[in-house]
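Not every chain is included here, but those present sit where they belong.
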Amino acid sequence: MTDKTRMIYMDNAATTPLRPEVFDAMIPFMTHNFGNPSSLYDIAKISREAVAKARSQVAAAIGAQPKEIYFTSGGTESDNWAIKGVCFANQNKGKHIITTSVEHHAVSHTCKWLEKQGFEVTYIPVDNYGLVDPDDVSAAIRDDTILITIMFANNEIGTIEPIAEIGKIARERGILFHTDAVQAVGHVPIDVVSMNIDMLSLSGHKFNGPKGTGALYIGKRVKIDPLMHGGDQERRRRAGTENVPGIVGLGLALELSVSEMEESSKRLIRLRNRLTEGLLRIPRSHISGHPEERLPNNVSIIFEYIEGESILLMLNRKGISASTGSACNSASLEPSHVLMACGFNPEIVHGSLRLTLGHSTTDEDVDYVLETVPEIVQKLRNMSPLTPPELRS
Amino acid sequence: MYNEKVMDHFENPRNTGVIKDADGIGEEGNPQCGDIMKVFIKVKDNIIEDIKFQTFGCGAAIASSSMATELVKGKTLEEAWDLSNKAVVEALEGLPPAKVHCSVLAEDAIHRAINDYRKKQGLPQWEEKSGKESHHH
């Protein structure tokens, strides 16, 4: 049976728990303040003002104007909207998009679909750390390029891309620049103005806000079609009755995350480094992602000769929740395209483990994980036909 | 995701390891996900007297390796050859649909070990039958 005495959640890149104070702020909008913000009676006004406040909170967090913030149902919708919306609205100017080989599927599958609709996509490669070279972006620009979409920080390996450099290039060449910042917002400093970002996607549940909430920042100069056609909500750009409690929660969670960012980064980086260094003591283990240009909470490591799903199952039995890029853990049976793009070969990608820390992670948790993982790795290596004799016990 | 029976065979796999002086060895890779299983058998009087395995794979791959080796131990080679991945899945009281293909690994690796034994004995190879339940995802 699972060790119920421990419950160590180290999968904060997948989703985070809602902060209790954020939940509290949502409660009135799930009980008496249920009005539809579009209506003109009094209870609607309360909803409307709450949405306006959240819009300001989100804008402030990324250096935008409130009227440039549009609420969505999550990071996936924001990515789909930004990319499809710009492509459909600007197809008369050209049909070429630039992206990278390490995007989240919300971006890459959207691009693949647009290819079927007659758009052309260039996938920029990355180096072994998962970094995009801004010069490659520059070189990929064509006369018919209408959009550059490059993620702010990678969800698997935590690498932070050179967004300001890419933004500068895009602005100079007059091309719209979207960044999927779902893993970055609330975790690292972002300023859409100085970084020349035209569109930015974010998702509430990645910074201890509610699930099913997100936002897209759309700068003033952007021409974009709606993804959700319908009513007049969100200044007629994103239809659908507003998820008022969700929006309220998103706004507050982001405000809190940003206000605590400096302090919590320091704490997380220290824990992350301790954990990484400890795990790298296991022989034939490899860090993935960039050592410094990296999300404060991301530990990604690869253990040779073993398979990630097995590691996760054993960790779960020890009360530890984590994630892997192994093919066996994916519905498509494809190993992580991110680790492959970084140049790891498929067998080795099989043994990847991602531990992403959060608010509640303590030094004791790190100690416990550092005790548990080596045992599990050894147990699985003893069972594996690939393990060389000197690593068996 | 996995039932308790599967988890038991995953956490406490039976028959792991190698047989140094094995009479037959079979290794099979799963083309769908790249996982690998290696089987060692010891045969006496046409009966599988001992069997050991090593698996590089997911929980379902390890659990079905364990279960399959349990099921063929002490059986004749003919009986062992007839063990299907379906029987392994049934003995495990089910696998998630997306994980049924993992159980093929054990069936195939055991087949290879038996044919390796037959080759060493100078006997003709047995033919794989087609129509396995492998693509359930």
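A and B label the chains in the order they appear, each numbered from 1.
In this section, contacts are C-beta pairs under 8 Å (C-beta built on N, C-alpha and C of every residue); 3 or more make two chains touch, one makes a residue touch a chain.
Bear in mind the structure is a predicted one, so any value in this text is a computation, not a measurement.
Visitor: Would you state the complete complex's composition as copy numbers of each displayed chain label?
Guide: For the whole structure file, chain stoichiometry equals A x2, B x1.
As a convention for this text, only the chains that are shown with their structure count from here on.
Visitor: How many Å are there between the centre of chain A and the centre of chain B, using C-alpha atoms for each centre?
Guide: Between these chains, centre-to-centre, one finds 40 Å.
Visitor: Looking at the complex, which residues from chain A come into contact with chain B?
Guide: Within the complex, chain A touches chain B at residues 305-307, 309-310, 313-314, 317, 326-329, 331, 333, 335, 346-347, 350, 382-386.
Visitor: Enumerate the contact residues on chain B facing chain A in the complex.
Guide: Against chain A, the touching part of chain B is residues 2, 7, 10-11, 13, 16, 27, 32-38, 54-59, 61-62, 98, 102, 137.
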